[in-house]
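As you look at this complex, bear in mind that one protein chain is not there, while each of the others sits in place.
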Amino acid sequence: MSVRWRQTLLLIGPVLRIVPWVPVAAAVLVSALALLPAVADAQAPASQVWGLRIAAVVLGAAASFAMVDPMALLSVTPTPRWLRQWLRVTVALVPAAAVWCCLYAAAASSAAPQRLPLGDLVAEAAVCALAGVVGAAVAARGGHSLTTAVAGPAAQGGLMAATLFLPASYSAWPLPGAAQWETAHDWWWAALVVLVVALVAANGEVWPWRVRRAGAGG
Amino acid sequence: MTAMLSEPAPAVTPARVATTSLALKEARLLLGTSTLWLGVGLAVALCTAWGWTTEPRWDTFTANSGMASLVLAGFLVLIGHLAASRDHRHGATDSARTLPASTRRRTVALLALIPTAAAAAALAVGAELVLLMPAWPAGAFDPWLLTAAVVIPMVGAGLGVAVGSWLPSTPSGPLTLFGVAAVLALLPVLGSSAGALSWLLFPVVIDENVAPEIPRPTGWHLVYLIALLVVVTAVAVLRYWRLVAAVAVVLAVVVAVVAVRRQQAERLPITPDTVAAYLDESAQQCEVRGSVTYCALHGYGRWISLWQGAVEPIVRALPPNVTNLPVVRQGSGPATSVVVDQHWGRHGTWARDSRLDLSAEYIRVLLDMPEQLAGKPGPGSLPERNRAVLPKGSMELSTGPRCSGAGQLRTVMALWLLAQSDTDGRALLGDREKLRFGRVDFGQAEIEAARRLLDAPRGRVEALLNEKWALLRSPAPAGDALAAFGVAELPVSSGGSACQ
Partner (left out) sequence: MTTVRIQGLGKRYGSTIALDDLDLEIGVGVTGLLGPNGAGKTTLLRCLATALAPDRGRVEAYGLDPAAAAQRTALRRRLGYLPQDPGLYPNFSAAALLDYVAVLKEMTDARRRRAEVRRVLEEVGLTDRASVKVRKLSGGMRQRLGLAQALLGEPDLLILDEPTVGLDPEQRMLFRALISRLGETRTVLLSTHQTEDVGALCERVVVMRQGRAVYDGTPRGLAEQAEGQVWLSAEAPDGNRMYWRNADGEFRTLGAQPPNGTPARPSIEDGYLMLLGPEIAAGVVAR
């Protein structure tokens, strides 16, 4: 087994201890409350869809706090930054995704499948959650202070505020069966690709491509 | 003998002065925070964007402003939380404990964020109104709803301070914000109508006013919001004045419950019978412009010039001996009226679409073409395009079967008259989506005939109108009436599908 794989396995335990779980627990509680009306009234697909959307945003906000690492000195160890950061992302997002899937299963158990199209709702949830993680990951490249901690929810807030400017016929938040559902979710999938690329870039080494050499007109 | 010399004790600043000074400092810190102004800017931008495409009305403006104020309130939750938890960050807890300003004084001073938030919110509302200019909201002005857009950010600031005082850890602020946003997002979804409890609990009154003078218990809604403000403020200081704060919370909750119940009780059920009196002719103020009578509901007088802009080009093309022109009416009235509702487009294509809709409808009534409704509206029924929210959802209309106006002279003249109402009539005739007259269908032949009339001198067409006016208001075929304009006899629809 390569050094990196061994390191990955050895680091899982400590990272599980480092990631703050209180925000995640609070997010799970809020998400469950958001789905409660949906489970109580299965004939209202709007409440189920909105409950799942709210759950994704809140879980993503909680997961974004995992990107804060007060031990900045770790950047000078031979372990690549991408490995440490992706470990944090995985440890934070896997439980969040699992919780969301359970909530979806609870909502879908009483609703007709076409009311809750899984693929499209997964794209929405992934974008809503990843927006927070990407925001925090980008901020973490500049430091690990209070700004880093709130950058994730701020990024989510910015994304949602941007969608508020869209007119009703181009709404990013249609309900299943609405005329613009397909078009809106084409954009959601595109946004997901953009966010994944951004996360890959944000989790990389914090080092410029090129540093000017001494005497080179500097 | 030992003489003891003691230095005079330093003057002690009175507590009230010290607290006031600290409060003013907190207010200045808030006003200097770029995040606050980002929130104000975003709120103003959202309100402006949401109302960009329609002429403003007070009920929609206060709804948009209220929703935008929720966004500002969200910013203030975060800012309030950061301010209240400041003493717990970066190891400041110990050093803060040694200050003469106790945590109680510092928390009380933080409450200055609430009136400061009010000032920022008032500025935002003012900016939103200014950005409407030269337009101005129509309809009935409701001061309570406008004030609600100022109170909502105050509640956000108070909530932030309360949460920061009790839960100073960094994630608490954003998670509280998202939790509250989650609850608010679900409220309208849970309710099926504007009178549902969940809608009344929502901080913003978002249902549109069916008629300007319909009584709405918006005063009680403001009381409800103020009660929420008292609750969050009391929670913020609960640690220091337990009894007083607890009593205040209880009383405020009672007041909030009473306010919501009063809203439920005083809210007028929206049915055709209950709203009839607010939409019929007695509720309309009429004036004559040119030779057309325009009747507007209370507060919509300045829209008459908008309607006039759509109708006058048509009226100018009519023969001078044409009398009994249809009345343009906002509200219910005789079937000979042309009905407009409380929506009108603003800017660009939205304004144009509204003008064209009214022009087409005016022409339809003028030429007695079949209307959209299969039957005539009964007394007190709502105008067909009022998009009011009724119990059990929107009103269902019977559209009736479509009929064919092919080959009829009035169809061709209707198209020509409609082209007069637009700056580029020829281009308009090329856009089928815009050419609608009730349930009347027609084909390319009629459109081409109208184009021929556009190419001819206007005087000749007006002479034709004058000569054939009686025929125009009937489903008679054009025959050879248009031969002089190079239009061959138009094929007519056979059988029972022809419009009558």
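The first chain written gets the first letter, and so on, giving A and B; residue counts start at 1 in each chain.
Operating definition for what follows: contacts are C-beta pairs under 8 Å (C-beta built on N, C-alpha and C of every residue); 3 or more make two chains touch, one makes a residue touch a chain.
If you're wondering where the values come from, they're calculated on a predicted model, not measured in any experiment.
Put simply, the missing chain touches A once the whole complex is considered. Listed by residue number, the positions of chain A touching the unshown chain are 3, 6-7, 10-11, 14, 17-18, 70-80, 84, 144, 205-208, 211-216, 218.
Note that in this section only the chains that are shown with their structure count from here on.
Centres computed as Cα averages put chain A at a distance of 34 Å from chain B. Residue ranges of chain B in contact with chain A, taken from their complex: 42, 45-46, 49, 53, 71, 74, 78, 82, 89, 169-171, 173-175, 177-179, 181-183, 185-186, 189-190.
Of all the residues in chain A, the ones that touch chain B in their complex are 20, 22-23, 26-27, 30, 33-34, 37, 41, 44, 46-47, 50-51, 53-54, 57-58, 61-62, 65, 146, 149-150, 152-153, 157, 161, 164-165, 167.
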